[in-house]
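The other protein chains are all here in position, but one chain of the complex has been omitted.
The block that comes next holds subunit A.
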Amino acid sequence: MAQLSLRGIKKRFRETEVLHGIDLEIGDREFVVFVGPSGCGKSTLLRLIAGLDPITDGEFVLNGSRMNDVAPSRRGIAMVFQSYALYPHMDVYENMAFGARLMGLDKAEVEQRIADAARMLRLGELLKRRPRELSGGQRQRVAIGRALVRKPDVFLLDEPLSNLDAALRSEVRLEIARLHREIGGTMIYVTHDQVEAMTLADKIVVMNNGRIEQVGSPRELYETPANTFVASFIGSPRMTLVDVTRDGDRLGVANGGAVAVGAVPDAKALKLGLRPDAVHLTRGAAEGFAAQVVYTEYLGDNAYVYARLADGTLLSARTTPNDLFAPDETVTVTVAPGAAHFFSAEDGRRLSP
């Protein structure tokens, strides 16, 4: 069982406040991903949960007990580090046994747990090797194994895939997802990669500048982003955000045409959010935003076209590979009805039509 509550968590390093009051509930067996650009405070928050740095203000409660002043080793939390942080002078077996022994487990229990972890992570062959003799992916599995043998209530993973090459990354990603299904613990995973966040998470916490921007399932974040930050952070290529003025049921870009997009919120000035699949590019259509193609990305099964609108905004659109546009070509942009997102022009918050 693991129920985490973060209440008004603040963190200051000397004069600089890096977390400005984080409130978050994490339920048992949840896979939660903290995602955000570098410097947003996601790793700092993870370290506060681990107990590696003291909480300046606010309360962290785990299973009903206040954890603020509890030593990291007594919180029932295990962590997998970005650099894996294996003990270089111990072999794989010793790396895993070290923490288990310190918990006061007897020898048979330690051996049993290591055997289980080794089987689950396919480490059997490697138990007598030193970390230096392992590949990046193997080290990664040992680091996870070291966390597993402690049978913690909560697993923390700090950018665990960032040191692996791209091919290995998707493989280990699947591995972690499988592991979570098998052991069922609560996992908190930090990454700056939104693909990792989307594919792994039950719940994504999007952070920016020491604040939570939005919490929700991957689908919620993609379909109903709470503000322009989340809208542009989740989804690749990014959502295009363009300032428009409303004229009846049509939205216009400054000296660059106008389109009808279906129902529109009641505001004079808006930010219009367009995902690449929400727009359609045509040559010489009667009505739409005028745009000039900047470049085209051909990806085999589909293609992305980047075009500049009249006000300078770079728009990304998905097209079929059969329908490529040449640079500098002038195109007209139309929007699929109901596919647009609307945000307040003042504070960037989501508006409903």
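FYI, a residue touches a chain if its C-beta (ideal position, glycine included) is under 8 Å from a C-beta of that chain, and two chains touch if they have at least 3 such contacts; residues count from 1.
In the analysis below, contacts and distances are computed from a predicted model.
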item: Among "Molybdopterin/thiamine biosynthesis adenylyltransferase", "Na+/H+ antiporter subunit E", "Acyl carrier protein" or "ABC transporter permease subunit", UniProt-listed name of the chain not shown; value: "ABC transporter permease subunit"
item: Option touching the unshown chain, where A:77, A:234, A:309 or A:335 are the choices; value: A:77
item: Identified contact with the non-displayed chain, of A:11, A:42 or A:150; value: A:150
item: Residue among A:52, A:195 or A:254 that touches the chain left out of view; value: A:52
item: Interface with the undisplayed chain - residues on subunit A; value: 47, 50-52, 71-74, 77-79, 81-89, 98-99, 102, 130, 132, 146, 150
